[in-house]
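One structure, pasted below without further comment.
All protein chains but one are shown at their positions in the complex.
Up next is chain A:
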Amino acid sequence: MGLKCSTLRTLISRYCVGEENWVDSRTIYIGHKEPPPGTEAFIQQRFPDNRITSSKYTFWNFIPKNMFEQFRRVANFYFLIIFLVQLIIDTPTSPVTSGLPLFFVITVTAIKQGYEDWLRHKADNSINQSPVHVVHNGKVIRKQSRKLRVGDVVFVKEDETFPCDLIMLSSSRQDGTCFVTTASLDGESSHKTYYAVQDTKSYSTEQEVDSIHATIECEQPQPDLYKFVGRINVYMNNEPVARPLGSENLLLRGATLKNTEFIYAVVIYTGMETKMALNYQSKSQKRSAVEKSMNSYLVVYLFILIGKALVNTLLKYVWQADPNRDEPWYNQRTEVERERHIIIRAFTDFLAFMVLFNYIIPVSMYVTVEMQKFLGSYFLMWDDEMFDPDLGERAVVNTSDLNEELGQVEYVFTDKTGTLTENNMEFIECCIGGSVYVPHAICNGQVMSGAGMDMIDTSPGPDSRDAEELFFRALCLCHTVQVKEEETVDGIKHGCHQGKSSSFYISSSPDEVALVEGMKKLGFTYLRLKDSHMEILNREDEIERFELLEVLTFDSVRRRMSVIVRASSGELFLFCKGADSSIFPRVVSGKKEEVQARVERNAVEGLRTLCVAYRRLSSQQYSEVVALLREARLALQDRDKRLAEAYDKIETELILLGATAVEDRLQEKAADTIESLHKAGMKVWVLTGDKMETAAATCYASKLFRRSTQILELTTKRTEEQSLHDVLFDLSRTVLRHQGTMTRETFSGLSSDFGDFADFGLIIDGATLSAVLRPPQEDSNSGNYKEIFLEICRNCSAVLCCRMAPLQKAQIVKLIKTSKEHPITLAIGDGANDVSMILEAHVGIGIMGKEGRQAVRNSDYAIPKFKHLKKLLLVHGHYYYIRISELVQYFFYKNVVFIFPQFLYQFFCGFSQQPLYDTAFLTLYNISFTSLPILAYSLIEQHINMDILKKDPTLYRYIGKNSLLRWPTFIYWTALGVYEAVVMFFGAYFLFDNTTFTSNGQMFGNWTFGTLVFTVLVFTVTFKLALDTHYWTWISHFVIWGSLLFYIVFSLLWGGIIWPFLNYQRMYYVFMQMLSSGPAWLSIILLIAACLVPDVAKTVLWRALWPTTTEKIQRADRLYQGHLSDFTPLSSLRPGLNSDLDSPRVLEAQRSRSGHNVKKVMFTRWRYRGFTDYCSFTPLLPQFSPGTKYGGTGREERV
C-alpha cells in the first residue's frame, strides 16, 4: 500500500512538481537484478533512456515553435502587428511593404536556425546510434547507444568514449584503476586516475561481472562535474556490504578511456541526465551597452511615431470640420463609410497613419546589427596578431553580441596565475629549518651536469640532514602527480624530459610538477605509484617504497593537502603541504620563525611559497583517522562538509619541515599590456587566491603598481590593529583629501594622464572583503561600509585582491558592476576558479591556459595570451564601438529623412494618408537601396590606423562611457535628418509649384513628385555615409557606388515595364520621364547639395575650432603620411598636454616605458647571481627591499 502510494507520489511529482525535487537519491540495480528479498525495499524509479537531444525542434513543431521564438522579440512582434493592421484595415500601403521584409527576416532566421538544428539532429543521431557494448546474460552484445538503460553493465575498450555516466566496477588493470582524459569535457588533457569499486574490482570477465549482485544508491544527477556521492551495496552471500562511492568512481559521459585495455561499469545517469548534458545549459544572454541605448532610441522613435500619427489624425479632423473639405463632390464616400462611427473612423485613421510612418523603425536595422556583429566577429578570429604559435591557438568568439562592449571597458578584473603569469612553474629554492637549498641546474646560462645542490647555510648539522631528507621525501610523496611514460601527452608538452625512462610528470597543478622536478634536481626522484606504493629513488640510487594509505586532497578552502604513507620500516607519516597561512596555525614545533621569515622574503620577491609539515602517526591514531575518513566518506549528505571536518581534525599537531619557493614567470608583455590598459583609462584589479606578498610582487613586476603608487592596505593585519571601521574611514579620508587638491581640469579624465600621479593602489584580502561586504548589522553604523569601500576603489587605479575564493571574485565583480556609475566590467582568467567572475562580468574573457578549458568554454571571448587583450580592447573593441555607434545613429537618421517628407506631405493632401513614395520604394529603401553601404562601413571602417590605436592607448578613453551614443549626438543626427527632410520636401514643393518641368509642356503627377524626393533622399543618405567614411577600400567603393547604380537600374526597370502581376501601374515611365527633364536633374543636384552643405561645413568648422582627438590624430597621420605610428610622443597631440611634454612625470613615463624590458632582464637574472648575497640586489629593485615594502620611496600610506 505504502509502496503504491509512494509510486503515485513519484508520478505526481514527476508530472507536476518537476522531477527530482523530493526524491533526492536514486537506486540502481546492477544488471537489473532485484535485490535479495528481505532487504530494504527501494522505490523503483523510471529513468530516461540514453538519448541525447541537443536539438530544439522536431520536424513537426519547427514552424510553430520557431515562429513563437522569433515573435517573442519585441521588434519582430511590432512588425507583425503593423502587418496585421495592414491586412485588416484599409491602409495607405499594401501589406506587402511590411510583410515582405518581415517575411524575409523571419525566413532567413528560420532557415539559419533550422539548419543549425538539423546539424544538431545529425550529431545527436550519430551519437545516439553509435554502438556500445553491453553485458547481457554473461555475454557482451552490441547495442545502440540510445537504448542504454540505467542499470546496464557496459564494457568499454581503450580509446572509447563513455556513452553515459558510469560507476566503474572493474578494469583490466589489477589494481582496479583506469586512466581517463576529460579533454572534451573540461579541456584538461591530463590523465586522471579513476578507481573501481573495491569489492568488484576482481570481476574482470563478462561472466563474473554478470554475477555481481549489488545495488547503488546515489544522489540524483546534478551538474557539478567534480561532485558525486553514492553508496554501493554489494550482496555477497546475501549479506550487504556497503561501500562509499565518490567522484573517483564516476566515469563521465564524454570522457575517454586511456591506457587501460577495458573496463566494466554500470550505467547510473543516462541521456539528458548525464553531467555533460546538464552542463550544456545555455548561459544567460548578455546585452551590450550599445544595445541598451539602441533600445532607448527606439522608444523615443516609437513616441515620435505615435506622436506623428496622433497629430495627423487630430489635424485631419480639425481640417475636415468643413463638410466640403471632408467630402468634396468629386470624392464622395460610400454609404458604409458615411455610417461608420466617428471614433472608429478616427481610430482607423490613426492606425493608417501609424502604418504609413512605421518605416521610421526599420526591421532591417535589427538584421543589419546582427549581421554586423556576426560577420564582424570573424575579424577577431582571423587576427593573426592574436594567434599564438606556441599553443597553436587563435582567438575564439563564443558570442558576437558583445563586440562593441570591448570598446567600453572601464574595469578589468584579472586573475593572476596563468593570466598575468605563465603558470609555468619553476622550482627556485627550498628552505629547510632555516637553511636554504637551491637546485643548481642552471647557472649563468650553462646547464650543470648532474643533480647538484647548493646550500647557503654552510654547516648543516647531522640533525638537519635527517630533517632535510624527510623534507625531500615529504615533497616526493605529498602530491597527486602522475608519471607518464610517453613522449608527448596529447599535444601539450609537460615538464622536463627525464633522462633515463623518458617519462613525464603530469598533474592538474603545475606547482606540484615543479616541486617534484625540483626534488629530482636535489637528488630525490619520484618514480611511480605502483600497487598503492610510491617509489622514490633517493640520493644513493636506492629505491624506497612507501605505501600510500590516504590522500587528503587539495581544495581551495583548506588550501593544503596531505598524504598518509607507511614507510617500509612500518612507520606511519602524515605529510602535509599548503599555504603558509593554513599550515602555520597547525604547527606545534619546528623552526617556525626562520621559515616564516624566509617565506615572507620569498613572497615579497614574487615567488609562490608552500610550507611542508609532517606528523608521525601511531597505529592507533591511524586507525582513528581511517575511521574518521570512512565515516565521512560514507555519508550521503553533506559529505563534503563532513570530509572537511575530518581533514581538519586529522591535519593537526604538525611539525614544520620547511618551505618551498616556486617561480611563476610573468607572461610575455604582461606589464606592457597592463600599462596600456591603465593609459586607456581602465582600472585594473587583480583577483588572486595567492598570498598578499606574492601577489603584490607580481603587481609591481607587471606595472600594476608603480614606484610612485601610494599603496592603501585593507588587510586582516591592519584590521587587527584598528577596527575595520576606522581603517575604512582613514583610507577614504586620505583618498578624498587628495581628490580635493586636484584641479578639476586634471580630473576631467580627458586631459589627465593618470597612472603617473594621483595614483593610489589598494590591497585588500578575502577576509577583510567579506567583512566589508557583510550585510549591515542593525546596531552599528556599519551599513555604509560598502559605499565607503567603493568610494576608495573609485579613486584607485589599481586594486589587488588577494586570498580570494572563486565566489568572492564574482562578488567583487558584481559589487562594481552594480555600483552607481554602472561601469562596464571585464573579467579575464584561465582557470575553473575564474568561471564565476567571467560569467558575472559584462565581458568575460578566457585565456587558453594550462588549467583546462573551463574558462574558455564559459567566456564570451577567448584569447591565447594575456597580451592579446591589448589588441582585443584597444583596436578591435575601439573599432567595433565606433562602427556600431555610427551604424545605429545612421539608421535612425536615414529613416527620419525617409519618413519625415511623407509626414509633411500629409499637410498637402488633406491628411488622407497618401504615401509620397511608391510601394516598391517604401519596401526596398531599407532592404536594398541603403543597406549595404552602412553594413560595409560597419565592418571595415577604420577612423584611425590600427597601429596608432595600439601605440596610443589613451585614445580608448574618448569612446568610454558610451560617448558616441549620448543624447546630444543622437539629437544632432535626428535634427540633421529632419533638416534634410524639410529641404527635400519643400525644395521639391516649390519646384513643382504651378510649373512644368518639361520642355513639351506636359505636367508631372504626384508619383513623379515622390520619385524626385526619393531620388534626392537615396543619394543624400548615401553621400552622407560616404562623407563619414574615412577608410575607402574597394569594398566601400563597390557598395556605395553599387547601391546608387542599383537604385537607378531598379527604378528604370520598375518603371520600364507594365508588370502583369500588379493591379496598378502608377510608376510606369515615371522615373524615365523625370530623367528626361532638365529641371529635374538640376533640382536633384541642387537639393542634394543643399542637404549636405551645412553638415560638411559644420564638420570642417568644428574640426578646426574644436577638434576631437580622433580628428587631431587623423590630421597628424595625414601630415606624417601614415608614418605617425613611427613617431613616439603621441601625447603631444592630446589637448592640454603639450606643455606637459617636458614635465618630469611624462619623462618618467617614457623612461619607464622604454626601461621595462631592461628591468625584466635584471629581475630574472639577479636571482642566479645574487643568491650568495641577497642584500646586493636591493638597490637595483628598491621596491622589493624588505625595509621599504611596496612604497619604495616611502610614500606608503599608513594613517
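Heads up, the rule we're going with is that contacts are C-beta pairs under 8 Å (C-beta built on N, C-alpha and C of every residue); 3 or more make two chains touch, one makes a residue touch a chain; residues count from 1.
To be clear about the criterion, contacts and distances are computed from a predicted model.
A chain of the complex is left out here; the name its UniProt entry carries, from "39S ribosomal protein L33, mitochondrial", "Centromere protein W", "Cell cycle control protein" or "Nicalin", is "Cell cycle control protein". The omitted chain makes contact with just one of the residues A:F374, A:F387, A:F729 or A:F1050: A:F387. Shown as candidates are A:F350, A:Y622, A:Y989 or A:F1050; the residue that touches the absent chain is A:Y989. Touching the missing chain, out of A:T107, A:S568, A:T1033 or A:T1108, is residue A:T1033.
Within the full complex, the residue among A:P95, A:G114 or A:G910 touching the omitted chain is A:G910. By the touch definition given at the top, chain A reaches the unshown chain through residues 92, 324-325, 328-335, 378-379, 381-385, 387, 389, 392-394, 488, 491, 879, 908-910, 912-915, 940, 942, 946, 987, 989-1006, 1008-1010, 1027, 1030-1036, 1058, 1063-1065, 1068-1069, 1073, 1077-1079, 1082-1083, 1086, 1089-1090, 1093, 1096-1097, 1099-1101, 1103-1105, 1114-1115, 1117-1119.
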